[in-house]
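The complex appears here without one of its protein chains, the remainder shown in place.
First chain written, first letter: the chains are A, B and C, and each begins at residue 1.
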Amino acid sequence: MLDKHGIAKRIAQELEDGYYVNLGIGIPTLVANYIPKGIDVTFQSENGLLGMGPFPKAEEVDADLINAGKQTITTMPGSVFFDSAYSFAMIRAGKVQLTVLGAMEVDQNGDIANWKIPGKMVKGMGGAMDLVASAENIIVAMMHTNKKGESKLLEKCTLPLTGVNCITKVVTNLAFLEIKNGAFVLKERAPGVSVEEIKTATQGKLIIEGDVPEMRI
Amino acid sequence: MLDKHGIAKRIAQELEDGYYVNLGIGIPTLVANYIPKGIDVTFQSENGLLGMGPFPKAEEVDADLINAGKQTITTMPGSVFFDSAYSFAMIRAGKVQLTVLGAMEVDQNGDIANWKIPGKMVKGMGGAMDLVASAENIIVAMMHTNKKGESKLLEKCTLPLTGVNCITKVVTNLAFLEIKNGAFVLKERAPGVSVEEIKTATQGKLIIEGDVPEMRI
Amino acid sequence: MNKVVNNAEEAIQGIESGMTLMLGGFGLCGIPEKCIAALSQSPSIKDLTCISNNAGVDDFGLGLLLQNKQIKKMISSYVGENDEFERQMLSGELEVELTPQGTLAEKCRAGGAGIPAFFTPAGYGTEISDGKEIREFNGKKYILENSFVSDFSIVKAWKGDTDGNLIFKATARNFNPVMAMAGKITIAEVEELVAPGELDPNQIHTAGIFVHRIFKGNNYEKRIEQRTVSS
Partner (left out) sequence: MNKVVNNAEEAIQGIESGMTLMLGGFGLCGIPEKCIAALSQSPSIKDLTCISNNAGVDDFGLGLLLQNKQIKKMISSYVGENDEFERQMLSGELEVELTPQGTLAEKCRAGGAGIPAFFTPAGYGTEISDGKEIREFNGKKYILENSFVSDFSIVKAWKGDTDGNLIFKATARNFNPVMAMAGKITIAEVEELVAPGELDPNQIHTAGIFVHRIFKGNNYEKRIEQRTVSS
């Protein structure tokens, strides 16, 4: 079974040299810590930065330099600042090659729900709807089940949607799955997790083809 | 009767302090030479400049610094360069307060034709259609009649249109007119020109109210 | 034509109850803190519709106007770092229109570009598309969104000149340039105000044609929401 860092590590293996990547808040943010060696990726922060670096040292903190999570950050050489319209221009035009974000629910059609729970205070969708409507390659990083032990990989999302038909990959504490032709295709098991456990934890249609390898983290 | 410079001088009297102005090619360009004293106006060139200055000295010529007529120019202090989309953003949003342009025909409804003559090589509309569709205050600068002596102030334009219902004022070699409620309203006669001459040279509906004063240039 | 005013109090003259304001900033980064403070000192200005990506925190930014109940409606992409906001929203005192962040930015940019409406994919198939026109282009579904124009846009820049040309710093740029475009009247507060010609004309982010009033603010607080540091 993977912890948050394990999920981030597995997702980091999906990075390719030259990728422009947008990381959501939470587990996705951790992906930046595990970029494979020899690979050069550039992080986009939708509030207006390409080339986001790590957190600053205490003495370098600049209130005018934050990421989309409102955290103080730094920039890498070659970084660029721009306005919000330009930022979402590059997102909608598909120039951000990989988006990683968290979710409350994902379904077998690639629909995602991650912004609103009826009856609870709604904070808003931020840039998530623009991101999921535009990126060609979207990986969801989340726990396989919710706090009540219910599957978050569903036949059909029950919560208000963030986007439809958009998620291509899911990495959870239990497995790496692709979404294809209306089903979750089990590609890899997390270390020490059996196919049976994944089956039990997955409510949506699950396709298991041959021997499912264990992840190499 | 006014020459080109006289037309430009009369139009310059319509400038107000703080105006952002776009001048078309030909007579309109001359308006910049007659800005009334004490008045501060900023010229916009739709290829991407706010704060256009006069032509450069020979040794200052810069191929990267031209106006919309493709002429080498200079900038004034406080000038700004921008891209074509931003340039037409300010035009369409109505931030350019006065547009002056030439025309082949104008009619009593404020329609204008200035880009195309059937059967002749068509060079294109450039930015004219955007300008006339957007500016609230558009002055046409032109001769009252064409080379054949036919009126260019018509009941209805006969040439392909550049814009409809958009021209508010016309300054010709003979007169200063406003377009209102489907008619040309004669506001001023050019020096030495009689109301009768203007009537004869105007094919569209002409309204003459009381004594029509002579321009003061 | 003088665009320079002395301070935030002068800058906000003419803002009246019931108006629609745009306010730049992302979180507390790049917000026009001087004008917001001045508005909060004019509690008779009420029923405002505020277009702003976020709604401040309880005691800073738009939170100050919420405390005074000066805001009738917020149009934002993400809110609720703010207890008073949550209270007013849940009690129904405050109307909230949540809009995807990119759509919000594009609505402002379009309004400031004379484009009344445009198609965007964001929110298709979600409740955001309810009641909106859907159209397919090249096999993909898009929503028709109308643009925004404000009575007053209030932005914060790093440097400005007296002609209203603006330069923003780092990610404090965010919504400020597009909101500056979309104001019937646009107010800019800046940290440094210089004479025309002192800013490089190649390097200006907002052209002065979009800015009607400008002033230098003093002692910016620039509060940080999430101070994250590395060791």
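Keep in mind that, in the parts below, contacts are C-beta pairs under 8 Å (C-beta built on N, C-alpha and C of every residue); 3 or more make two chains touch, one makes a residue touch a chain.
What you are looking at is a predicted structure, and each value in this text was computed from that prediction instead of being measured.
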- Task: Check the whole complex and report which displayed chains the hidden chain contacts.
- Result: A, B, C
- Which is it among A:36, A:94 or A:182 that touches the chain not included here? A:94
- Task: Would you indicate which residue among B:104, B:161, B:185 or B:206 is in contact with the undisplayed chain?
- Result: B:161
- Residue in contact with the excluded chain [from C:56, C:114, C:160 or C:183]: C:114
- Query: Touching the left-out chain: which of A:47, A:71 or A:134?
  - Reply: A:134
- In subunit B, positions touching the absent partner: 45-49, 54-58, 61-73, 81-85, 87-88, 91-92, 111, 121-130, 133-134, 160-165
- Query: Contacts of subunit C with the missing chain: which residues?
  - Reply: 106, 110, 113-121, 135, 137-138, 140, 142, 146, 167-170, 173, 201-203
- Query: Going by the touch rule given at the top, which residues of subunit A touch the chain that is not shown?
  - Reply: 17-18, 20, 40, 42, 44, 50-51, 75-82, 85-86, 88-96, 134
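Heads up, the rule we're going with is that only the chains that are shown with their structure count from here on.
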- Which two chains meet at the most C-beta pairs? A-C
- Taking each chain's centre as the mean of its C-alpha atoms, give the chain farthest from subunit C. B
- Query: What whole-number Å value describes the gap between the mean CA coordinates of subunit B and subunit C?
  - Reply: 36
- Listing for subunit B: what residues touch at least two other chains? none
- Message: I need the residues of subunit C touching at least two other chains; which ones are they?
- Response: 109
